[in-house]
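Below is one structure. I have some questions about it.
Omission of a single protein chain aside, the complex is shown with its protein chains in their original locations.
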Amino acid sequence: MGAFDFLLQGLATAAEPMMLLYALIGVTLGTAVGVLPGIGPALTVALLLPVTYRLDAAGSLIMFAGIYYGGMYGGSTTSILLNTPGESASIITALEGNKMARKGRGGPALATAAIGSFIAGLIATLLLAFLAPSIVKVALVFGPREYFALMVLAFVTVSAAFGDSALRGLTSLFLGLALACVGIDQLTGQARLSFGVPELLDGIEVTTMAVAMFAVGEALFIAGQRNHQEDEVTAVKGSVWMSRRDWARSWKPWLRGTFIGFPIGAMPAGGAEIGTFLSYATEKKLTKHPEEFGNGAIEGVAGPEAANNASAAGTLVPLLTLGLPTSATAAIMLAGFQQFGLQPGPLLFATNPTLVWGLIASLLIANAMLLVLNLPMIGLWVKLLTVPKPWLYAGILLFATLGTIGANPSSFELGMLLGFGVLGYVMRLFGYPIAPIVVGLILGPMAEQQLRRALAISQGDWTTLVHSPIAAVLLGIAALALIVPLILRARGKGQVLSQLAGDED
Amino acid sequence: MKHFVLASMFAGAIAMPAMADYTIIAPANPGGGWDQTARTMQTVLQEEGISPSTQVQNVPGAGGTIGLAQFASQNKGNADALIVGGYVMVGAILTNNSPVSLKDVTPIARLTGEYEAIVVPAASPLKDIAGLIEALKADPGAVSWAGGSAGGTDHIAVGLIAKAAGVDPTKINYIAYSGGGEALAAILGNQVTAGISSLGEFDAQIKAGTLRLLAVSAPERIEGADAPTLKEAGLDVELQNWRMVAAAPGLSDEQKAKVTADVEKMVKSENWQKQLADKGWSDTYLSGADFDAQLEKDVTSTEAILKDIGLVK
Partner (left out) sequence: MPRRRDTAALVIAAGLALVAGVMLWDSARLADLGGYSGVGPASVPRVVAYCLLGLAVWTVVAALKGDFPARPQQNVPPVLWIIAGLAAQLVLLHVAGFSIATGILFAFTARAFGKTNLAKTLPIGIVFAFVVWMVFSQLLMLHLPPGPLEHLIFRQG
């Protein structure tokens, strides 16, 4: 019961009017900066952290929590409305969300994202509060071979995002894997495919690539077809609010997304985006409306958004229990905590309960505040789509380049933005899906490194990959996911399946 | 006419005196050690009124060498530009064949530093550093070491340890992770034999009893850390992962003296000391000729060990 008392005490502190005001300011600032394409939650938090320094510990924690949630939700907003994901975890949201927005269903898409994020945040924060020490024990069992198996599973399942052509989907994926090889090989320090260009030594920045492929490529593509009026975006068709049917189709994905995202976020090398990939694939498999996937299926927004938020709360598990910052955002949070003399580590829950529970309470309050602030704002956000195209796209490109320049003000990075923007345009022209190339760039290095680490530890023994039960089970699921559709097709059900694979981008 | 106006605007901008406040380049992404050092400097410089409006700029990439190259080429003679760097840069310059080295900037002072710690999981059968060295000698491949990126401080330390123990440094089984956090998870999860990183990364775990500290790379025992130095264990290895601040190339002696004085004022302030204590960094301030000599020594020894490991030809 001790833990529960601490939580209540923390909530009481966080619910004071001044604290609520700080939460509101934090959420507003976070959302405002987070909506800019190319500025993900890590940079948002880094930029706004100094604002919190002027407050006392309780005040800064709550404002900080607000900034964190606001920054994440802001990224989803622009992904849905403008197809410009500012970070890898909202790429999947853009897939279905933007399709919905174009059909005049931007309101329900934003609402299901907001409510899904809230529910996922709520459940995941409670899991964090009460189960963190046990979850972390499980997470630590994951070594290189288990991670490799997880990556294999992610590869197999994201092929659900490949669209109607296996050839073009695989080409896009392998181009992403090729780009992923660029840069210093992390395990041996050797430079690969960098041709003596120092800027290439660190590889291709995922954010730059995502912004270029989605925002710039999209702008070029739309500009190219500007005389075709039938593609006109409708701002609102039907209700801005979610219908009964939307609710019925959203609640299960929210819950599934939460339970997929949270454990993956809690793994020290999981990464938020993998949860969104797996959630998307799950929803696509389970949906009763497969024909809508690729054309704006609400499940494809609800699930991944919930997974993203749950995994963000999951990242706090290793941070608070072990002092492990497992993402850039978490590393910045750690710096923020140290400001109030809080040293994350295994003893934190015991030595500093007031602050820890204060933080957890702050997260809960900020999460609720986000919903309060953003649900009424949806009508306003959707109006963004009524901005005349010349100004809208000029603005998108302005902010997309601002994000890139702000993160790294080099002409080289801008050159990459332009180059990949043109690539994104050409790929759209020929019907290549955009998501797999970015997925390849993200998953490629993770899979390669984990495989090589696993083999180094086993001194070159490949059977190590199936020697751990977890790895074997994950690889088994991946194999089933690959083989079952083949068998079904061989038995003459191919027709059905190819209809299931909706077309996309 | 329009051209003239434009041209005079440009000329005006160039002729204008440079802004009076420091711009600090953090040659890394937000969140890392160099970024935090730069941002802490920013806070202290501003609050102490040494430089009321200080800016931090992140120029990430390739162990800091991209930021270093950009800094050296764009700021010649600019006394308001500073860059944060550290020991990792020494190795990165060598492994990346960087055209720009620390000789191309004006190192001002070493600010903070941490020593390396060698740990094993609490469940490990290895009880002390002698046991670990014995295992290493018996079969270097069976001893896997988790640490930071290839060619970084941790990797160099393992190479030095192997060499001092008489084991071929090319035979070490070093598993590089992207950062201390990921490596720590692998050690705690019993995935590897031993782990190596800055003591600060492991401190909380050691206190909680989930990791066993075997040795530290300091010249003498560290207060509060219950372990011998590598030297005591008969291995002639001493390594400090330091962070420094450097100024632009081509400064006059007066300019250099002013920057040095400003940095000293910052380091001596109570505010700085408090920030260090909050972050658990130790003050290893060193400037002037002493720092230059130390730097020279580090560059020579690092080059030698990177060649031994086989990362630099």
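Order of writing sets the chain letters: A and B. Residues in each chain are counted from 1.
The rule is simple: contacts are C-beta pairs under 8 Å (C-beta built on N, C-alpha and C of every residue); 3 or more make two chains touch, one makes a residue touch a chain.
Since the structure is predicted, the reported quantities are computational estimates derived from the model, not experimental observations.
> Could you tell me which of A:Val197, A:Ala223 or A:Ile483 touches the chain that is not displayed?
That would be A:Ala223, which touches the missing chain.
> Footprint of the hidden chain on subunit A, which residues?
Output for subunit A: 33, 47-48, 50, 167, 170-171, 174-175, 177-178, 181, 185, 187-188, 190, 192-193, 195, 216, 219-220, 223-228, 389-391, 393-395, 397-399, 401-402, 405-406, 409, 411, 414-415, 417-418, 421-422, 425, 429-431, 444, 448, 451-456, 459-460.
> If the missing chain were put back, which residues of subunit B would it touch?
Counting over the whole complex, subunit B touches the hidden chain at residues 9-10, 12-13, 16, 19-21, 23, 53, 55-58, 141, 173, 310.
Keep this in mind: only the chains that are shown with their structure count from here on.
> Spell out the part of subunit B that touches subunit A in their complex, as residue ranges.
Touching subunit A: residues 29-32, 35-36, 39, 43, 57-62, 65-66, 69-70, 95-96, 98, 141-142, 144, 149-151, 173, 175-176, 178-179, 181-182, 184-186, 188-189, 191-192, 203-205, 207-208, 210, 278-280, 311 of subunit B.
> Report the residues of subunit A in contact with subunit B in the complex, numbered from low to high.
42-43, 46, 50, 53, 139-144, 184-189, 191, 198-199, 201-202, 268-269, 318, 322-326, 328-329, 331-332, 335, 338-339, 341, 343-348, 407-410, 453, 456-457, 459
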